[in-house]
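The complex appears here without one of its protein chains, the remainder shown in place.
Up next, subunit A:
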Amino acid sequence: MKRVARGEPLPWGLLPLGALLLPFLVLVAQGIPRLGGALAAWDVALNSLLLALVGTLLVLALGLLLAALALWGGVGRGLEALLFLSFYIPPFVTGMGLLFTLQSFGVALYGAKGILLAWTLHYAPMAYALLRPALGPLWPLLRAARVHGVVGVRRLRVLLPPLLPSLLSAGGLVYLALLGNFGVPAVLGLPARVYVLPTLAYARLNSPLSPDPIGEAAALGLLLGLLALPALLLRPRPLLEAASEGPPSRKPLYALLFALYALLSLGLAAWGLLREALFNPYTGALEPAFAAALALPLVVKGLGNSAFLALATASLLALLALALRPFPQALARARQALDLHHTLPGTLLALGLTLLLAPTPLYATPWLLLLAYLLNFASPAFRALEAGLRVEAQVAAARVHGLPFWRAWLRVGYPLLLPQARGAFFLIFSLALSEITLSSLLYAPGAETVGVAVLGALNGGLYREAAAVGLILAALSGLALLALGRRGW
């Protein structure tokens, strides 16, 4: 359908899209000659692959179970929000919380098992969110199977094939998230010398012994990219339309189990953090470590820098998304190009930007990190403005009644989009505040982020202070979630 001329995508909108992919192109160009050397780290690559694959299976299984409990238990938005609360706690904080909780029971969580447990608990809500809409349409199939005597294991023949595309696509996204996750392996893997590619790249980049740290890290990044590639190519098509009705009878027991799990997963992470941050481990006395944590110069600086970066990233992206919103095709194209930066492991973007901008004055300044954040978080910010309310009809109504293009957007389109813009702002603010992958690779000396500060505190044995900062981050994420949850028009 041909729209009126002012509503068409900007023709120059395509030009910068190619430039957005430059970091990856440079990474590929610089990484390929050194790929042979990186293959010496094949055991770490294999470790990354296996951990991500096993982790994906665990996350999917738990997510599917939760989705089934929610569907049959009639779980509403309130309980769902409780589950998502644990997802909004940054993964490395979850890892830290689990570490402290299990430590109090005499279990050491370091190593592969710990990484898998932290990933499973942290990412299960993501799998749940991806799979619950896919489960709804299965209900009519299951009902028909039951009525026609297909029960027991035979039900899988009815259920699995329609579910498979959703499982594959959710699995692909979870796999990419795990493969690229830096925080959990940094907290739980590094102390036990269990490496994955993102942590090895970080170690190489910071190694004083390496003759070519950036080149070696680039080759590892490329290897990581190759492991990510199959999941990127996975684009299964859903077989089923959304269902109009769910199961007629709700089972309150299922809702109760769902609630118990949500509380348990939150509690497992929170308990350890609270215990570590609030009580003296030797005397057991109540001695909150917040003051001590906030007295650490790195933490203060980190909180300030992270708050500034998160505020700048969230504001700039929300404004940019709003500016592009009247041109939906331009917004969609920009978002599609930027999807790659968000979906692929952050390590790749960080290394690509390092290679691309190392010769420029931008390198080793906080602005490089801001650029990385903008590129990394643009996709979810744009998506938040793309989806949701369709304001085009309302703006068209305003134009038909005499309001010029921009006035129609200012008076009608933008006011209606405010809740979406607010949602995008808080989402990006929360993600950027506790970001750790990009910042641990790109921070400028003196401009460390709070994530880097927590890692530093952990490495320096300041567990109580690290736990206190982790709690502050979790609380801020929770507040952002509350702001996100506010309803629009």
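Criterion: contacts are C-beta pairs under 8 Å (C-beta built on N, C-alpha and C of every residue); 3 or more make two chains touch, one makes a residue touch a chain; residues count from 1.
The rule we apply is simple: contacts and distances are computed from a predicted model.
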Protein name (UniProt record) of the chain left out of view, among "Carbohydrate ABC transporter membrane protein 2, CUT1 family", "Malonate decarboxylase acyl carrier protein", "RNA polymerase sigma factor CarQ" or "Iron(III) transport system ATP-binding protein": "Iron(III) transport system ATP-binding protein"
Residue among A:His122, A:Arg399 or A:Arg464 that touches the chain left out of view: A:Arg399
Full-complex contact with the absent chain, from A:Leu416, A:Ala467 or A:Leu484: A:Leu416
For subunit A, residues in touch with the removed chain: 1-6, 393-394, 396-405, 408, 411-412, 415-416, 489
